[in-house]
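Removed: one protein chain of the complex. Kept in place: all other protein chains.
What follows is chain A.
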Amino acid sequence: MAKHEYSYYPGCSSQKGASSSNLEKSVETLCEELDIKLNPIPDWNCCGASIGYAGGGELPRMTLSARNLALSEKHHPDQDVVATCAACWLNTREVQERLNHNPTLKAETNIALQSVKLEYKGNKKVRHMVEVLIEDIGYDVLGSKVKKPLEGLKIAGYVGCQTNRPFGIAGESFENPMYLDKMVETLGAEALTKYDKKVACCSGALMFSEPEKGQALVKDIIESAYDSGANMIVTPCPLCQANVEIYQDDINARYKTNFDMPVMYYSQLMDVAFGRSALDAALNGNIIQSKKLREIADK
């Protein structure tokens, strides 16, 4: 039996062939290293993300997360819910909080859940994977696992929005959370703590509907990383990762810039530092490769 077990909410973008399947793979590897078992919530559904409101009213959207929570309560009664995706985590946690504070909504949600023979109680702890690493594993243990310190990597820690607001990681500030920098330093890389777009917005889902406005925000996020002397951006959020990485060609064309900045997940860095292969760390899942990180992985 694994040392740590959780009721896991993977989310749509983590699925095979989806946009953050590299996050999923690198987290799987990380869990092997740290003796963590993630038990997927059986038959989980989408959380509605941030723009579900255009089609879904408050109650239907809340019912989405309530179904996932009720399934977790039923199948994994003694395990905290853990998500790796910022929006999945935020929605699930937020819905639980709002339903538990609003008896009318909670009652209506449970009427709707009768259609799937489930009942939502609302007694789960809903946590982000990063919280598991900080609180249940700890920086000391993470540090003790490092076999290949990530020397030579100068990292702009891009926390983004939804891992940071409105809940954030316990003990951290909204304006300048330090945990990502601490993780980076634990792995032997240099954390550029003055990076000033740490908690700026990547435009989220509006990157799809308002590409010009979205790319203007991402341009600043990458430019500021270069200005801080970074050779890599690291983030915990799948949408931040995608938005900051995959449009760099478009941004270069629009702004006559020359961006070629790798954007990695914290979990990929940990995998490599813990001695795992480039394949296990899902480095192939990135469009812009970091030569330095790959050299360390292949060493």
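Here, a contact is a pair of C-beta atoms (placed from the backbone, for glycine too) under 8 Å apart; a residue touches a chain by one contact, two chains touch by 3 or more; residues count from 1.
In this section, contacts and distances are computed from a predicted model.
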Matching the hidden chain's UniProt record against "Peptide ABC transporter ATP-binding protein", "ABC transmembrane type-1 domain-containing protein", "FtsX-like permease family protein" or "Quinone-modifying oxidoreductase subunit QmoC" returns "Quinone-modifying oxidoreductase subunit QmoC"
Among A:Thr109, A:Gln215, A:Ser267 or A:Ser290, contact with the omitted chain is made only by A:Thr109
Looking at A:Glu151, A:Glu210, A:Asp260 or A:Glu295, which makes contact with the chain not pictured?
A:Glu210
For review purposes, identify every residue of chain A that touches the missing chain, sorted by number.
12-13, 15-22, 43-46, 48-60, 62-64, 67, 104, 108-109, 111-117, 161-162, 165-166, 174, 200-201, 203-206, 208-210, 213, 217, 246-247, 249-250, 284-287
